[in-house]
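If you scroll down you'll find the structure; I have some questions about it.
A single protein chain has been omitted from the complex, and every remaining protein chain is retained in its original position.
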Amino acid sequence: MFRKIHNTKGESGTKQKKKYGEGIIKENLQVYALMLPTLLLILIFCYVPLYGIIIAFEDYVPGSSFIGKDVDWVGLKWFKQFITGHYFARLIKNTLVLSILNLIFGFTAPILFALLLDQIKHLKYKKFIQTASYMPYFISTVVVAGMVISFVDTDGLITSLLSVFGFARENYRTNSGAFPWIYTFTNVWKGFGFGSILYCSIISSIDPGLYEAAKLDGANRWQQVWHVTLPGLKAVIAINLIKTVGDILSTNTDLILLFYTPATYDVADVIGTYTYRLGILEGQYSYTTAAGVFTSLIGFAITYVANKISNKLAGVGLW
Amino acid sequence: MKNRNQYKSKIKEGNRAVTAILYLLAALMAFITVYPMYYVLILSLSEPQYAATMKVYTIPKGFNLGAYEVLVTDTKMWRAYANTFLYVIANTILMVITSTTVAFGLNYKKLIGRKFLTMFLLIPMYFSGGMIPSFLLIVKLGLYDSPLSQIIPAAFSIWNIILVRSYFRSIPDSLSEAAKIDGAGILQILIKIFVPLGKPIFAVIAVYTIVATWNSWFKAMLYLPHTDWQPLQMHLRRILVETTRTVTQAMDPAAAKEAAARELSNAQLQYAMIIFTTLPVLFAYPFFQRYFVKGMVMGSLKE
Partner (left out) sequence: MQKKRMWAALLAATMVMGSLAGCGAKDSEDKSTSGGKTEVGSASESVQEETKELDTIKILGVDRPGTDNAGNTVYLSDWVNGDSKIWQRLTSDLAERGIQLELDLIAEDQYETVIQTQIAAGLDCDMVNIHGVDSKTRMNLIKQGVLIPINEIWDTYSEESTKEFYTTGDGSVLELNTMEDGNIYWLSPITIGDYQGESWGSVKGAMIRKDWLDKLNIEMPETTDELYDALLAFQEQDANGNGAKDELTRASLSSFYNGIAQMFGLGTDLVCFTDYESGVVTSPWYQDGIKDYINFMKKLYDAGLLDTAESGTENKVENRLALICSWWAGTYEEAAVVVPEGQAGANYVGIICDSETGVSPVVSIQDGIQKNSNYEVAFTSQANKEAVGRLLDYLCSEEFSTLTEYGIEGYSYEVVDGVKVKITDSDISEVQLISNLPALWTNNAILPRLEVVDRAQELATVVEAGYSVGYEESGYSDKANVIKDIYENSENYVFTQMTPSASLAVATEDETQRSADLRADLDTYYKELLTKLIMGQSSMDDWDTYIAEMKELGLDELIEISQNRYDRANK
């Protein structure tokens, strides 16, 4: 039945063309009229300020103009400085490692959790779990970081727990090996409940008839998840995945800034934290903008490619 | 309704042991997510010096409602509360409208200029002009120091448009076609078919927007230099930032002394503030959960 929906879609596309050809312009006008206010907002608030990117190619100081005769053009100086910087390779490596860990755990956790919730049929219990799961999302990053730092301290809650399993009693905050895991776990823990909202809503919109049909075919619990629920989530998983992959060069900078110490710089210093330190030293508006443009370009390119692949393989994409 | 019950009874037939494990697993997940909130709660109730140690794990050490007293009598906080409510309500309504209309347009099969439009939406997801040009724009538009600066620029989200659009895709075209044959126009198709069917995704967008607005402070930091119209999170952040600015950073004795004093007096306050500012929004989710119940969408389809 699921497949059938998709099929009708394809057919109807061609059918429509023949039937309503004359009204296309008129309908388009109506559709655009609906979209216009929002598109204008996007144009004003997203596109108008875009000229700011230009400062990546000049030596900008607040108070001077962005374009004009007194602009100090430096070309690709900042990009060169960033890419040939002493720590460039390490920054990219650390950023990628943390992002990939996030992709493996942070991306999948909300999906698995939504699937788990779907198995819980006791409504009140389900509501309670669901509400509970998104609580951490509301605790300010500053407090979350303070809490985790206290938990992984030499005599903290988690350290004590780990020591039962034979781990060393130490301050795990200063342990380079532990950092990526602490960071990833904190991120996942903070976000999985909130992230699962979308999946829960999509699962709820899957036609119950599909499950009925699957059961008649003798599908067990896992087969139902595999053959009905997951296909139903396919589209939203795909677009989320594309977005996550596109964000591969951005990390939760706020959290890292609160977590890291010079002892863990070697694994924790990422593009975001590095440009932050640059920024507080001397403004460095142009340099940090250049670093931002660099990550944006890569993110944009990755998204573009990922979307192409997804459209080809799964038939769904961001656009 | 009947349909749902029938379906519920059937799925229960699964392996009991597995069901039990799944229920336990869910309980465990709930524990690790509820505990931190509980932890914040007991810290907020403990004597300030214990709150400062953060080593309070089970029940409050000592009992002190001082922080809550300070909060309840803080008129600035109540004003910030009201501001946040205003922003939440306005933004949620606007967000659902803007996301729906554009998503509907993108979903329209014979849209002219779709390629251009998708690119138009995609670019701002990755590129922004930075803080200063946005600021200059807000000043030029006369929104600086005005509550509208918290509403108008936050009235849309490209990501939400994409989400709604992807949801609309799963709505069978046959429905729109049937409506068209009945003589429905574009607007009627949107209102009669997509709006009722889109409830679950609207609920998601609403929850997203409520939470995002509730948690947002950066726009206020940039565009609202005075506290009159600032939202709750600016108020909370003020307390948190003051607390975390460490004593060692102070460059002269007086500043160090001041920082040390604030560090301690705010130790408990920050936790009370979190409890106080989080409670209302925690209830937003259960409120919208009813839109996530299975069978609802298909039920409305049959209407």
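Order of writing sets the labels: A and B. Residues in every chain begin at 1.
In this text, a contact is a pair of C-beta atoms (placed from the backbone, for glycine too) under 8 Å apart; a residue touches a chain by one contact, two chains touch by 3 or more.
Because the structure is a prediction, the values reported are computed rather than measured.
Asks: Where the complex has a chain not shown, which of B:V195, B:M221 or B:I275 is the residue touching it?
Replies: Answer from the full complex: B:M221 touches the omitted chain.
Asks: Kindly state which of the options B:I32, B:L65 or B:A82 is in contact with the chain not pictured.
Replies: B:A82
Asks: Sort through B:I32, B:L65, B:M119 or B:V139 and give me the one touching the missing partner chain.
Replies: B:V139
Asks: Mind pulling the subunit A residues that touch the left-out chain?
Replies: So the residues of subunit A touching the missing chain come out as 61-64, 81, 85-87, 146, 149-150, 153-155, 171, 173-174, 176, 261-263, 265-266, 269, 274, 277-278, 281-284.
Asks: What does the interface between subunit B and the hidden chain look like in terms of residue numbers?
Replies: Its contact residues with the unshown chain are 49, 52-55, 66, 70, 75-76, 78-79, 81-83, 85, 131-132, 135-136, 139, 221-222, 225-228, 234, 237-238, 241-242, 246-248, 250-258, 260-265, 267, 279-280, 283, 286-287.
We adopt the following convention: only the chains that are shown with their structure count from here on.
Asks: Based only on mean CA positions, could you tell me how far subunit A sits from subunit B in angstrom?
Replies: 16
Asks: Along subunit A, where are the residues that touch subunit B in the complex?
Replies: So the residues of subunit A in touch with subunit B come to 5, 8-9, 12-13, 15-17, 20, 24-25, 27-28, 30-32, 34-35, 37-39, 41-42, 44-53, 55, 62, 66, 113, 116-117, 119-122, 125-140, 142-144, 146-147, 150, 155, 157, 189, 193-194, 197-198, 200-209, 211-212, 215, 220-221, 235-236, 239, 243, 246, 285, 289, 292-293, 296-297, 299-300, 303, 316, 318-319.
Asks: Which residues, counting only subunit B, touch subunit A once they are in their complex?
Replies: Residues 3-4, 7-8, 10-12, 14-15, 18-19, 22-23, 25-27, 29-30, 32-34, 36-37, 39-40, 54-55, 57, 98, 101-102, 104-106, 108-112, 118, 120-130, 132-134, 136-137, 141, 152-153, 155-156, 158-159, 161-163, 166-167, 169-170, 172-174, 177, 180, 185-187, 190, 200-201, 203-204, 207-208, 211, 214-215, 236-237, 240-241, 244, 270-271, 274, 278, 281-282, 285-286, 289, 291-298.
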